[in-house]
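Missing here: one protein chain of the complex. Every other protein chain is in place.
Here the chain labels run A and B in written order, and each chain numbers its own residues starting at 1.
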Amino acid sequence: MSRYFTEDHEWIDVDGNNAAVGITDYAQEQLGDVVFVEVPESGKELGKGDDAAVVESVKAASDVYAPVSGTVSEGNAALTDDPSLVNTDPEGEGWFFKLDLSDTSQLEGLMDEAAYKEFVANL
Amino acid sequence: MSMNNQGRPTRSEDVRIQDIGTKGANATFTGNRALILEEKLIFESGSIDRTGVDLPDIPDAKSRLGGLERSETIGLPGLSESETVRHYTRLSRFNYGIDLGFFPLGSCTMKHNPRLNEKMARLPGFADIHPLQPQESVQGAYQVIDELATWLKTLTGMPAIAMSPKAGAHGELCGILAIRSALEARGDAREVILVPESAHGTNPATAAFAGYKVEDIPATKEGRVDLDALVARLGPDVAGVMITNPNTCGLFERDMKKISDAVHDAGGFVYCDGANFNAIVGKVRPGDLGIDAMHINLHKTFSTPHGGGGPGSGPVVFSAALEPFAPLPFVEKQGDTYKLVEEENAEEHHAQSFGRMVAFHGQMGMFTRALTYMLSHGGDGLKQVSEDAVLNANYILRSLEDVLDAPFAPSGYCMHEALFSDKGFAEGFTTLDIAKGLIDEGFHPMTMYFPLVVHGAMLIEPTETESKEAIDEFVGALRHIVAAAKSGDAKLKAAPHHAPRRRLDETLAARKPVLVYKETQDAV
Partner (left out) sequence: MRYLPLTPDDRTAMLAKIGADTVDDLFTDVPAEARLTGPIHDLPGHASEMAVERHMHGLAGKNLVAGDMPFFLGAGAYRHHVPSSVDHLIQRGEFLTAYTPYQPEIAQGTLQVLFEFQTQVARLFGCDVANASMYDGSTACWEAIVMARRITRRKKALLSSGLHPHYVSVANSMAHFTGDELQSAVPELSVDTDIADLIETVDGDTSCVVVQYPDILGRMDDLTALAAKTQEAGALLIAVVTEPVALGAIKSPGEMGADIVVGEGQSIGVGLQFGGPYVGLFACKQKYVRQMPGRLCGETVDAEGRRGFVLTLSTREQHIRREKATSNICTNSGLCALAFSIHMTLLGERGLRDLAQLNHAKAIVAADRLSQIEGVNILNKSFFNEFTVILPVNAREAVHELASRSILGGVSLGRLYPQEDALSHAMLVTVTETCTDEDVDALVSALGEILP
């Protein structure tokens, strides 16, 4: 399994054709206390860059984009009851949705952890 | 993920320090503090068997409710009149209003609300008439609408007007729908509305509500619309632009006429958000700038009360090109009589109208107030209004620019409001802290975190109804608070200390929304 990052502060864990997507620790820190998350329904087809989920703090609403194309296999229902998981464990229990990838070659443009750390450090 | 880059804190900060009043040595037994009296909810103090009205006896009659009698308890508590007066009087004292003090909320135009307006709106000849009364029985009401319409058309230099929109955002919708109708009438299915990134959120929301795609236009370093970028984006898919002028940075869009000409040349229409008309009323006619539609917030420029969040009123003036598409109903003068043009007679007068936006004819209660205000000021007074509003704002700009970052001040004068950023505050101190510090000093804060193009924006609009002394007092207090923010004074971080409530936990409210009272709820 390997983890990639996007410039939109999302992470994606890939295992073969399956992947899980969430937002990074840096993103949750910027967002503040998360009060609501809307995750996509399973079966939804997403193109790379499409709006996939919504994450809201008190004063800001942000769209979470699909980092690569695919079909949603599961949304994280736990976030509906406890959106604060995004703050407490953004890169673990706070995952947003799982995808069946339709084009794994799209992963090639994404960053690895070291590259993302450098990207954030330069912001 | 898209990021929050306006500098607005989104995490509730732990400010549970320095308890004043309700805890510790200064606590009172009741929680009251002299003139600040805590008040329960009516659901805690009232009873479903108590009432504050006396009704005549009910005649005998066999029910004809068709078996739909409501048998379950509704759960509506009542209070006697004495308790009711006290309940709402106490609650009122937890509010800040223009009547109490300086209220420099940028872009909102919190000017004095003359009481003559209130008196006139309550004349039974206006307040106690039904919208569907026979037309011959409400000629005076139609005349109010017509006179107000004439004033607004004259002040804006525009030939037509729709009076029925209920508020500014509703007026925006009216204008955008008229634009879409005009395009449809010529078989032109354009899809995009351009909106500057400094626009108020209602602009993109309105365009989307009307079925358009919204694209941002960037701003120049001077805080104005980037004319070159705008012109470059124009094309056969652009239905129009929505521009606020004076804009939300408090600046006049110098290129407005050029923008209008370019948009017209490309086959589009120009919508102007008239939220800031207060700065130019009597000085500039939007009709001379090539505008096709503009709403006017009667509750801003023309002094009708904000009422804690409405009701507003948002008539829309139109260019000749859009006039045929204006909504129903409207009042037309025919000889000595006024006639309401509605669905039934629209065919002959107004076949291309896009239809009705509201039941009845709009915010009559606001029309009487606004007309009263205009008659009071007259054409000469309204010109003085904008001059004094702009003078007061520039005075504030020059009185604060040495201590607060004013990103657009170098480019010249502002119009009716002055914009500052949060640059230079100590680590961890934000615009929010400045606002809460002002509360303790007895002022209503300025607009904060708007417009979005400036980090930690503070938008200060004094209006023309403030005296120099009131402004000087505010400037003195704000300079003091800014000094505290720059030095990192912990006391400011915990402000307000003296308001009826300390900072409220908005995260809790949003995570577990409690929107109605429930008898079984645990005390929080």
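Just so it is clear, a contact is a pair of C-beta atoms (placed from the backbone, for glycine too) under 8 Å apart; a residue touches a chain by one contact, two chains touch by 3 or more.
None of the values given here were measured: they were computed from a predicted structure.
Only one of the listed residues, B:K221, B:K283 or B:K333, touches the absent chain: B:K283. Taking the complete complex into account, B:G168 is the one of B:G168, B:P196 or B:G456 that touches the chain left out.
Only one of the listed residues, B:M1, B:L155 or B:I296, touches the absent chain: B:L155.
Residue B:A435 is the one among B:A406, B:A435 or B:A485 that touches the chain missing from this view. Residues 36, 56-61 of subunit A touch the missing chain (whole complex, contact as defined above).
By our rule, only the chains that are shown with their structure count from here on.
One finds 37 Å separating the Cα centroids of subunit A and subunit B. Taken in their complex, subunit A has these residues touching subunit B: 8-10, 23, 27, 30-33, 35-36, 55-60, 62-65, 83-84.
Considering their complex, residues 1-4, 8-12, 449, 506-507, 510-511 of subunit B touch subunit A.
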